[in-house]
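With one protein chain held back, the other chains of the complex are shown just where they sit.
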Amino acid sequence: MNYRAVDTAAEYVARLDTGADWRAEIEALADDVEADAAWFTALGAVQDAELWFYDQDEREYYPIEFDEPLEVASCVGNVSLLDDERFAHTHAVLSDPDGTTYAGHLNEATVWAGEVHMRVFEDELVREYDDTTELDLWL
Amino acid sequence: MNYRAVDTAAEYVARLDTGADWRAEIEALADDVEADAAWFTALGAVQDAELWFYDQDEREYYPIEFDEPLEVASCVGNVSLLDDERFAHTHAVLSDPDGTTYAGHLNEATVWAGEVHMRVFEDELVREYDDTTELDLWL
Partner (left out) sequence: MNYRAVDTAAEYVARLDTGADWRAEIEALADDVEADAAWFTALGAVQDAELWFYDQDEREYYPIEFDEPLEVASCVGNVSLLDDERFAHTHAVLSDPDGTTYAGHLNEATVWAGEVHMRVFEDELVREYDDTTELDLWL
């Protein structure tokens, strides 16, 4: 296992803009505070969403689309550098009016309301192509 | 997007009392340590639960009730001031004996066992009415 001690440079709370993209907002926060490595958790609600599922055999992401309001019951992710840009790797659990849940890798979603806590680390994390999984991973 | 740097004043781990209300316990912790702004994650199990789903068209919360034991697979939330009282905005993912999940805004739930990590921030967060979403939001 690869691991690394990190030092927290700063931490932030953010309220995401209604109508903006959930993940783009998190990346905008990272850009604003120049976070090349960060960890976040979040909660809120979205107006629609596109989740991705990674097919471990085909080595490809497949989208799952939702065109309806959903709660963001959980959101956990991190910011690192991918091809020299800040990328917010974002997993989320969404839920509908019945409490039924849908979850996976969150590619995009239109914010209804979003509250984020982000810890920014002093050292950067860089994603690189991993031959085994064909994913971009860090460390 | 609105965001703010926060400084952590203290952090706590808590074990929620069996039979007490999940969210009230978190608010009791916040009251005890005088936390006017905090972020928490938690896990555990409950004996029953009431989730809320916010209808973005009607601008109203609708309850979803569960009168059965459920695991708390994830719980993410924050504490801030709402009408001068400490309010724990709490989202949770619950699961039943089949692993089937239910999720949303957690209004109340009777604790079976609960483990919480809370970071308390130095500056307060205050919720105010937001015209766009008709929710009480901070920043």
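Some observations on this one:
Labels A and B are assigned to the chains in the order they are written; within every chain, residues are numbered from 1.
The working rule: contacts are C-beta pairs under 8 Å (C-beta built on N, C-alpha and C of every residue); 3 or more make two chains touch, one makes a residue touch a chain.
Values in this document were obtained by computation on a predicted structure and should not be read as measured data.
When you scan A:E34, A:D55, A:E68 or A:D98 for touch with the missing chain, the hit is A:D55. Although one chain is not drawn, the whole complex shows that of B:E85, B:D98 or B:D131 it is B:D98 that touches it.
Residues touching the missing chain, restricted to chain A, are 1-8, 37, 39, 41, 51, 53-57, 62, 64, 66, 74, 76-78, 89, 91-93, 101-105, 119, 121, 125, 130, 132-133, 135, 137-139 (touch as defined at the top).
Interface residues of chain B with the unshown chain, by the touch rule above, are 10-18, 20, 25, 28-29, 32-33, 41-43, 45, 47, 69, 71-76, 93-101, 112-113, 115-117.
Just so it is clear, only the chains that are shown with their structure count from here on.
Averaged C-alpha coordinates give centres for chain A and chain B that are 21 Å from one another.
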